[in-house]
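Questions regarding the structure given below will be posed in turn.
== chain A ==
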Amino acid sequence: MTAPLLRVDRLRVEAARSGAVIVDDVSFAVERGEFVAVVGESGSGKTAAARAVLGLLPPGLQKAGGQILLDDVDLATLSPRRMRALRGPVVGMVFQEPMVSLNPAMSVGAQMAEGLALHERIDRREIRRRCLDMLARVQIRDPEHTFNAYPHEFSGGMRQRIMLASVMLLKPKLLIADEPTTALDTLTQREVLDLMVGLARDHGTSVMLITHNLGLVSRYAQRALVLRQGKVIESGDTRQILSAPREAYTRQLVEALPRRGTAAVRRQGGEPLVSVRGLRVAFAGRQRLFRRDAGVSAVNGVDLDIGVGETVAVVGGSGSGKTTLGRAMLRLMPTAGGEIRFRGKDVTATANRDFRLSSQLVFQDPYSSLDPRMRVGEIVAEPLRHVPELTTGERDKRVAAMLEEVGLAGLGRRWPHELSGGQRQRIAIARAIVRQPAFVVADEPVSALDMTIQAQVLKLFERLQAQYGFACLFISHDLAAVEQVADRVVVMQGGRIVEQGSRDDIFDRPQHDYTKALLAAAPVLDFAGPATAHALG
Partner candidate 1 sequence: MRMRANTAIGGALMALLLGTAAAAVFWTPFDPLRINLRARLQPPSSLYWLGTDEFGRDVLSRVMVGAGTSVVIALLTVLLAVAAGTVIGCTAGYVRGWTDRIIMAVNDALLAFPGILLALAVMIVVGANKFGLILALGLAYTPSVVRVVRGTVLSIREKEYIEASRVIGNSEIYSMIRHVLPNAMAPVAVLATSMFGWVLLAESALSFLGLGVPPPAPTWGNMLAASRPFMETATWLSIAPGLCIALTLLGVNLLGDSLRDRLDPRMAHG
Partner candidate 2 sequence: MTRRPQSSPAWAVGLAGLALLAMQGMAGAETLLRTRLNADIRSTDPGTNRDANTDGVIAHIVEGLVAFRDDTSIGPMLAESWTVSNEGKTYTFHLRQGVKFHNGATMTADDVLWSLKRWLDPATQWRCLSEFSASGIARIEKTEAPDPQTVAITLDQPTALFLPTLARPDCGQTAIIHRDSIGPDGKWIAPVGTGPFKLGEWKRGQYVDVLRFDGYASRAEPRTGYSGAKIVKVDRVRFNVIPDSSAAKAGLLSGALDVIMSLSIPDLEELKSRSDVQLSITPALGLTGILFQTRDPLLKDVRIRRAIALSIDTAQIVDAVMQGTARPNNSALPLGSPFHSEAQSHGYVQNMAEAKKLLVEAGYRGQPIKMITNKRYSFVFDSAVLVQAMAQAVGINIELEVLDWAAQLDRYNRGDYQAMAFVYSARLDPSLSFEMLAGPKATQPRKVWDNPEAQEMLRKSMMIDDTAKRQALFDEMHRRFIADVPMIVLFNGAELTALHKNIKGYAGWLYPQPRFWGVTVE
């Protein structure tokens, strides 16, 4: 075997000011044409390690030790100018945030041509031809138009494809992909990753995929490297690591993947707690000076029943209207038609105080749903303001008990920004449940969290639901989580319900093509197929 393309030996990265160790004595290698995954949760140092290879550590971090050999060249010995010569033709990088990874002030063509013009002595016409070919290769419908257009005119998925094209244009030997599809929904995610793998295979480029999603690792990577707090926990063949992990932490990561639990059917039948008939929600178009654009109907005639204590999951791609449905059912949004009944009473028009007090919402982003100027205890206590008969003493006792239940006992005096994402989401849940509501809408409650923490929060949510018996509308694009939590599943596309049924019916016997496509795209651990075959299939 020739020498590996990339060999990292005892790499050490520290924070410039505090001296904290970010990457501690990490060694690994990437063979030519090989697909390696670097797995770890946030704070594990996976991004720092990858960027060290490019010599582009974010400000405040610096390489404190170790050696990086790229294509048999020790990077430490290179002058900044020769280091720059490597970036692009030898090693390329794709980033996570599609919205800010392309310069908004430059046309797509100019940004793609920039790399080529720097590293190759070819004239403008030739550069343009190559760019257009590459854009076609990444399945962009109208390369000519895209070449002259500006980034803000494209969706997240399209931008990721453009970035991929502009990096692969230089035919790098090594492509580093730092969580390239985390911000995309499952369908687009699948398309972009398949494209990346295909392009890498065309030019024999080896790929280093940085991700926290084990599903992707199992589907695409041949070898995997598990990082925790800057240290290598385990590395080796993907199938061996996922099916028989040696280290406890890896096992914990694998188990965190939600999997189909026992189907505890909780539906008591009888009159549904919340029922919705022919619900329609329309967004007014942009207000032009004298007329309004044609409206867009986000929810288009939805019928849905939720029984007492039942969990109904709503799944669908981005733009399918699932979030709007959740908001509309809580009457946070004006409805254009249809009827909402709560405990048999029509709450569509009249502001029903009882419905408001006994329904709650848990948000997706833990950073934006808690008021930064209030202490955690005050946030959880706020809903109790509307429970008149409670004295302050009883209220404090109840808040303390609630904090205990979500595992944050004694943290009442802390400020939100002093807590981690997972802890903040527990506070949001505590706030929703402290008044023992009958109906809770959970809008992507865990998708912003790391895998292990997602598992803990989901478990907590299930326990509290069992204990308090509230009905739940669980909105998510993460089928794995849905599979673990849901009693019944509703699949939405373009504002309509395309399929509805019990959890097992949907996951084992999907009828509608869209449901099938969703299930196929979901990176659920698939132990049957061999990892390598699948990746290159």
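If you want to know what made the cut, all candidates are chains of the complex that A comes from, given by their letters.
For the reader, a short list of remarks on this structure follows.
We adopt the following convention: contacts are C-beta pairs under 8 Å (C-beta built on N, C-alpha and C of every residue); 3 or more make two chains touch, one makes a residue touch a chain; residues count from 1.
For clarity, every value in this text was computed on a predicted model and none was experimentally measured.
Between chain A and the candidates 1 or 2, a touch occurs in this complex only for 1. Against candidate 1, in their complex, chain A makes its touches with residues 17, 58-60, 330, 332, 353, 356-357, 359-361, 363, 365, 368-373, 382-383, 385-386, 428, 431.
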